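And then chain A:
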Amino acid sequence: MLTINLFNGLVYGALLIIMCSGLALIYGLRRVVNFAHGSLYMMGAYLGYTIAFNSNFWVALVAAPAIMACLGVLLDRYGFRLLQDRDPLTVVLVTFGLLLVIEDMVQTIWGKSNLSVAAPQALAFSVDLAGTPVPAYRIGVIVVGFCVAVGLTLWLRYSKIGLFVRAASTDPVTTSMQGVNTDLLSAGVVGLGTALAGLAGVVAAPFLSLSPSMSADVIIDSFVVVVIGGLGSLAGAFIAAMLLGMVQAIGAVYLPDTAVLLPFVFMVFILIWKPSGFAGSRT
Partner candidate 1 sequence: MTEYVLQTEDVAIHYGGVKAVDGVDLTLSKGQIRGLIGPNGSGKSTVIDAITGRRMLTRGKVVLRGEDVSEMGVVERRKRGLSRSFQRTSIFGQMLVGKQVELASHKMGVEDSYADTKAVLEELDLWKFAQVEAQDLGYGEQRRLDLALALVGRPSVLLLDEPMAGLSVKESLDLAQHLKQLTSSWDVSVLLVEHDMDVVFSISDVVTVFELGRVISTGEPAKVRSDPRVREAYLGSTA
Partner candidate 2 sequence: MTFYRSLLVSIIALLLGLAVLNFVTSSTLLSLFTQAIIYAVFALGIGVLLKQNGMVSFGHALYFGSAGYLMGIMLQLQWASAETLIFYTLFIITLVGLLFGLIIVRVPGVAFGMLTLAIGQMFYLTASRARGFTGGADGMNIDWPSTLFGFSVSQILKPSVIFMISWTTLIIVIFLVSCLLRSRFGAITEAVRDNEERARFIGISTLLPRAAIYSLSALISGIAGVLSALNTGFVSPENLHWSLSGMTLMMVVVGGFKVLWGPALGAVVYFMFKDILGDYATHWMTIFGVVLIAVIVFSPTGIAGAIVGLMSGKPSVGNKPAQGH
(Lines give C-alpha, C1' and ligand atoms only; values in the text may rest on other atoms or scores of the structure.)
Protein backbone atom coordinates (compact mmCIF):
# COMPACT_ATOMS: atom_id res chain seq x y z
CA MET A 1 0.00 0.00 0.00
CA LEU A 2 2.71 2.38 0.99
CA THR A 3 4.87 1.57 -2.01
CA ILE A 4 2.22 2.37 -4.53
CA ASN A 5 1.35 5.56 -2.72
CA LEU A 6 4.95 6.68 -2.55
CA PHE A 7 5.31 5.85 -6.21
CA ASN A 8 2.23 7.86 -7.07
CA GLY A 9 3.59 10.67 -4.94
CA LEU A 10 6.71 10.59 -7.06
CA VAL A 11 4.62 10.68 -10.23
CA TYR A 12 2.58 13.63 -9.03
CA GLY A 13 5.74 15.38 -7.89
CA ALA A 14 7.19 14.93 -11.37
CA LEU A 15 4.06 16.39 -12.89
CA LEU A 16 4.29 19.37 -10.57
CA ILE A 17 7.91 19.86 -11.55
CA ILE A 18 6.94 20.18 -15.18
CA MET A 19 4.12 22.55 -14.41
CA CYS A 20 5.73 24.67 -11.74
CA SER A 21 8.92 25.25 -13.64
CA GLY A 22 6.77 27.08 -16.16
CA LEU A 23 5.17 29.12 -13.42
CA ALA A 24 8.55 29.92 -11.87
CA LEU A 25 10.04 30.95 -15.21
CA ILE A 26 7.18 33.30 -15.96
CA TYR A 27 7.43 34.87 -12.55
CA GLY A 28 11.19 35.13 -12.73
CA LEU A 29 11.11 37.09 -15.94
CA ARG A 30 7.85 39.00 -15.86
CA ARG A 31 7.17 39.16 -12.12
CA VAL A 32 3.69 37.84 -12.81
CA VAL A 33 1.92 35.27 -10.66
CA ASN A 34 0.12 33.54 -13.49
CA PHE A 35 -3.28 32.54 -12.16
CA ALA A 36 -4.15 31.20 -15.59
CA HIS A 37 -1.37 28.60 -15.45
CA GLY A 38 -3.72 25.83 -14.32
CA SER A 39 -6.09 26.53 -17.17
CA LEU A 40 -3.15 26.47 -19.61
CA TYR A 41 -2.33 23.04 -18.24
CA MET A 42 -5.93 22.04 -18.82
CA MET A 43 -5.87 23.44 -22.33
CA GLY A 44 -2.73 21.47 -23.10
CA ALA A 45 -4.42 18.33 -21.88
CA TYR A 46 -7.54 18.85 -23.96
CA LEU A 47 -5.56 19.82 -27.05
CA GLY A 48 -3.48 16.71 -26.51
CA TYR A 49 -6.68 14.68 -26.35
CA THR A 50 -7.91 15.94 -29.70
CA ILE A 51 -4.54 15.59 -31.39
CA ALA A 52 -4.03 12.10 -29.99
CA PHE A 53 -7.50 11.21 -31.14
CA ASN A 54 -6.66 12.18 -34.68
CA SER A 55 -3.15 10.83 -34.84
CA ASN A 56 -1.36 9.46 -31.84
CA PHE A 57 -0.10 10.29 -28.40
CA TRP A 58 3.47 11.01 -29.41
CA VAL A 59 2.42 13.62 -31.94
CA ALA A 60 0.26 15.20 -29.26
CA LEU A 61 3.19 15.20 -26.87
CA VAL A 62 5.05 17.48 -29.25
CA ALA A 63 2.27 19.40 -30.93
CA ALA A 64 0.22 20.46 -27.92
CA PRO A 65 3.12 22.10 -26.09
CA ALA A 66 4.14 23.73 -29.36
CA ILE A 67 0.71 25.28 -29.75
CA MET A 68 0.76 26.38 -26.12
CA ALA A 69 4.17 27.95 -26.70
CA CYS A 70 2.74 30.10 -29.48
CA LEU A 71 -0.11 31.12 -27.22
CA GLY A 72 2.41 31.97 -24.55
CA VAL A 73 4.34 34.23 -26.87
CA LEU A 74 1.12 36.04 -27.77
CA LEU A 75 0.21 36.28 -24.09
CA ASP A 76 3.51 37.89 -23.34
CA ARG A 77 3.54 40.21 -26.32
CA TYR A 78 -0.04 41.45 -25.98
CA GLY A 79 -0.57 40.92 -22.30
CA PHE A 80 2.40 41.00 -19.98
CA ARG A 81 4.51 43.34 -22.05
CA LEU A 82 1.79 45.95 -22.40
CA LEU A 83 0.95 45.81 -18.72
CA GLN A 84 4.45 45.70 -17.34
CA ASP A 85 4.38 49.24 -16.02
CA ARG A 86 1.17 48.73 -14.14
CA ASP A 87 0.75 47.66 -10.59
CA PRO A 88 1.70 43.93 -10.44
CA LEU A 89 -1.66 43.11 -8.95
CA THR A 90 -3.31 44.42 -12.10
CA VAL A 91 -1.60 41.79 -14.19
CA VAL A 92 -2.50 39.09 -11.68
CA LEU A 93 -6.13 40.06 -11.97
CA VAL A 94 -5.86 39.96 -15.75
CA THR A 95 -4.53 36.41 -15.54
CA PHE A 96 -7.51 35.57 -13.39
CA GLY A 97 -9.78 36.95 -16.08
CA LEU A 98 -7.86 34.83 -18.56
CA LEU A 99 -8.48 31.80 -16.39
CA LEU A 100 -12.22 32.38 -16.60
CA VAL A 101 -12.09 32.78 -20.37
CA ILE A 102 -9.96 29.70 -20.98
CA GLU A 103 -11.96 27.51 -18.65
CA ASP A 104 -15.18 28.52 -20.28
CA MET A 105 -13.79 28.07 -23.78
CA VAL A 106 -12.51 24.61 -22.97
CA GLN A 107 -15.88 23.61 -21.58
CA THR A 108 -17.64 25.00 -24.62
CA ILE A 109 -15.43 23.20 -27.11
CA TRP A 110 -14.98 19.92 -25.34
CA GLY A 111 -18.00 19.73 -23.09
CA LYS A 112 -18.31 19.16 -19.39
CA SER A 113 -18.05 15.42 -19.13
CA ASN A 114 -14.86 13.65 -18.20
CA LEU A 115 -12.71 12.47 -21.04
CA SER A 116 -9.97 9.94 -21.00
CA VAL A 117 -6.85 9.48 -23.00
CA ALA A 118 -5.28 6.08 -23.32
CA ALA A 119 -1.62 5.69 -22.56
CA PRO A 120 0.42 5.12 -25.68
CA GLN A 121 0.78 1.50 -26.77
CA ALA A 122 4.51 1.51 -26.25
CA LEU A 123 4.08 2.13 -22.56
CA ALA A 124 0.88 0.22 -21.90
CA PHE A 125 2.42 -2.49 -19.74
CA SER A 126 3.21 -3.03 -16.10
CA VAL A 127 6.50 -3.11 -14.38
CA ASP A 128 7.10 -4.90 -11.13
CA LEU A 129 8.26 -2.53 -8.40
CA ALA A 130 9.04 -4.22 -5.09
CA GLY A 131 6.23 -6.64 -5.53
CA THR A 132 3.63 -4.15 -6.75
CA PRO A 133 2.78 -3.75 -10.42
CA VAL A 134 3.00 -0.18 -11.61
CA PRO A 135 2.05 1.13 -15.03
CA ALA A 136 5.13 1.76 -17.15
CA TYR A 137 3.55 4.96 -18.34
CA ARG A 138 3.82 6.47 -14.91
CA ILE A 139 7.50 5.63 -14.81
CA GLY A 140 7.65 7.50 -18.09
CA VAL A 141 6.13 10.53 -16.37
CA ILE A 142 8.80 10.46 -13.71
CA VAL A 143 11.43 10.26 -16.44
CA VAL A 144 9.94 13.26 -18.23
CA GLY A 145 9.86 15.23 -15.00
CA PHE A 146 13.46 14.37 -14.34
CA CYS A 147 14.48 15.35 -17.86
CA VAL A 148 12.70 18.67 -17.59
CA ALA A 149 14.37 19.44 -14.27
CA VAL A 150 17.83 18.47 -15.45
CA GLY A 151 17.37 20.00 -18.86
CA LEU A 152 16.23 23.36 -17.55
CA THR A 153 18.95 23.50 -14.93
CA LEU A 154 21.65 22.73 -17.47
CA TRP A 155 20.21 25.12 -19.99
CA LEU A 156 20.02 27.98 -17.53
CA ARG A 157 23.44 27.37 -16.15
CA TYR A 158 25.45 26.66 -19.24
CA SER A 159 23.82 28.16 -22.28
CA LYS A 160 24.16 31.74 -23.43
CA ILE A 161 20.43 32.29 -23.52
CA GLY A 162 20.20 30.73 -20.11
CA LEU A 163 22.63 33.34 -18.90
CA PHE A 164 20.52 36.11 -20.40
CA VAL A 165 17.44 34.68 -18.73
CA ARG A 166 19.11 34.59 -15.35
CA ALA A 167 20.40 38.12 -15.84
CA ALA A 168 17.05 39.45 -16.96
CA SER A 169 15.34 37.80 -14.01
CA THR A 170 17.66 39.56 -11.63
CA ASP A 171 17.94 42.95 -13.25
CA PRO A 172 15.95 43.53 -16.41
CA VAL A 173 16.95 47.16 -16.87
CA THR A 174 20.69 46.60 -16.79
CA THR A 175 20.37 43.48 -18.89
CA SER A 176 18.57 45.32 -21.64
CA MET A 177 21.11 48.09 -21.41
CA GLN A 178 23.75 45.48 -22.11
CA GLY A 179 22.10 44.91 -25.45
CA VAL A 180 19.99 41.88 -24.66
CA ASN A 181 16.59 42.12 -26.28
CA THR A 182 14.62 41.54 -23.09
CA ASP A 183 11.25 41.71 -24.83
CA LEU A 184 12.16 38.91 -27.19
CA LEU A 185 13.67 36.99 -24.31
CA SER A 186 10.56 37.40 -22.20
CA ALA A 187 8.31 36.28 -25.02
CA GLY A 188 10.46 33.21 -25.45
CA VAL A 189 10.55 32.37 -21.77
CA VAL A 190 6.83 32.89 -21.28
CA GLY A 191 6.28 30.73 -24.35
CA LEU A 192 8.48 28.10 -22.75
CA GLY A 193 6.55 28.43 -19.52
CA THR A 194 3.19 27.92 -21.17
CA ALA A 195 4.60 25.08 -23.25
CA LEU A 196 5.65 23.38 -20.03
CA ALA A 197 2.16 23.83 -18.63
CA GLY A 198 0.78 22.29 -21.80
CA LEU A 199 3.30 19.46 -21.65
CA ALA A 200 2.25 18.74 -18.10
CA GLY A 201 -1.33 18.58 -19.30
CA VAL A 202 -0.61 16.13 -22.10
CA VAL A 203 1.53 13.99 -19.82
CA ALA A 204 -1.10 14.01 -17.09
CA ALA A 205 -3.99 13.06 -19.37
CA PRO A 206 -3.51 9.29 -19.47
CA PHE A 207 -3.42 8.88 -15.74
CA LEU A 208 -5.62 11.72 -14.48
CA SER A 209 -8.77 11.95 -16.51
CA LEU A 210 -9.66 15.19 -18.22
CA SER A 211 -12.34 17.15 -16.45
CA PRO A 212 -13.44 20.78 -16.31
CA SER A 213 -12.14 20.97 -12.76
CA MET A 214 -8.62 19.85 -13.55
CA SER A 215 -7.22 23.35 -13.63
CA ALA A 216 -8.59 24.19 -10.21
CA ASP A 217 -7.32 20.89 -8.81
CA VAL A 218 -3.76 21.62 -9.72
CA ILE A 219 -3.34 25.39 -9.52
CA ILE A 220 -3.34 25.63 -5.75
CA ASP A 221 -0.74 22.90 -5.43
CA SER A 222 1.33 24.74 -8.01
CA PHE A 223 1.21 27.94 -6.03
CA VAL A 224 2.15 26.08 -2.87
CA VAL A 225 5.15 24.55 -4.62
CA VAL A 226 6.33 27.79 -6.11
CA VAL A 227 5.94 29.72 -2.86
CA ILE A 228 7.63 27.11 -0.71
CA GLY A 229 10.36 26.65 -3.27
CA GLY A 230 10.90 30.39 -3.38
CA LEU A 231 9.16 32.21 -6.15
CA GLY A 232 11.32 32.36 -9.23
CA SER A 233 13.70 29.69 -8.05
CA LEU A 234 13.65 26.61 -10.24
CA ALA A 235 15.71 24.41 -7.98
CA GLY A 236 13.47 25.31 -5.08
CA ALA A 237 10.40 24.47 -7.13
CA PHE A 238 11.82 21.07 -8.03
CA ILE A 239 12.50 20.17 -4.44
CA ALA A 240 9.21 21.53 -3.19
CA ALA A 241 7.30 19.69 -5.93
CA MET A 242 8.81 16.39 -4.89
CA LEU A 243 8.20 17.14 -1.23
CA LEU A 244 4.59 18.01 -1.88
CA GLY A 245 4.05 14.85 -3.90
CA MET A 246 5.57 12.80 -1.12
CA VAL A 247 3.73 14.52 1.72
CA GLN A 248 0.42 14.09 -0.02
CA ALA A 249 1.16 10.46 -0.79
CA ILE A 250 2.23 9.55 2.71
CA GLY A 251 -0.43 11.69 4.26
CA ALA A 252 -3.12 10.08 2.17
CA VAL A 253 -2.28 6.79 3.84
CA TYR A 254 -1.66 7.80 7.43
CA LEU A 255 -3.18 11.19 8.19
CA PRO A 256 -5.52 12.10 5.35
CA ASP A 257 -7.14 15.08 6.98
CA THR A 258 -4.11 16.86 8.36
CA ALA A 259 -1.70 15.97 5.58
CA VAL A 260 -3.72 17.99 3.14
CA LEU A 261 -3.35 21.08 5.33
CA LEU A 262 0.40 20.81 5.78
CA PRO A 263 1.42 22.40 2.48
CA PHE A 264 -0.73 25.39 3.30
CA VAL A 265 0.66 25.72 6.77
CA PHE A 266 4.15 25.82 5.28
CA MET A 267 3.04 28.30 2.68
CA VAL A 268 1.55 30.57 5.32
CA PHE A 269 4.68 30.44 7.46
CA ILE A 270 6.95 31.20 4.56
CA LEU A 271 4.85 34.09 3.35
CA ILE A 272 4.74 35.66 6.78
CA TRP A 273 8.38 35.14 7.59
CA LYS A 274 9.98 35.72 4.23
CA PRO A 275 7.71 37.46 1.81
CA SER A 276 10.70 39.17 0.25
CA GLY A 277 10.73 36.78 -2.69
CA PHE A 278 7.29 38.12 -3.48
CA ALA A 279 7.85 41.82 -3.31
CA GLY A 280 6.54 41.98 -6.84
CA SER A 281 8.59 45.00 -7.65
CA ARG A 282 11.89 45.12 -9.38
CA THR A 283 14.70 46.83 -7.58
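On the choice of candidates, all candidates are chains of the complex that A comes from, given by their letters.
In this section, a contact is a pair of C-beta atoms (placed from the backbone, for glycine too) under 8 Å apart; a residue touches a chain by one contact, two chains touch by 3 or more; residues count from 1.
All values derive from a computational prediction rather than experimental measurement.
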For chain A, as assembled in this complex, the candidate in touch from 1 or 2: 2
Residue ranges of chain A touching candidate 2 (in the complex, touch as defined): 33, 35, 82-83, 86, 88-90, 92-94, 96-101, 103-105, 108, 216, 220, 223-224, 227, 256-257, 260-261, 264-265, 267-268, 271-272, 275, 277-281
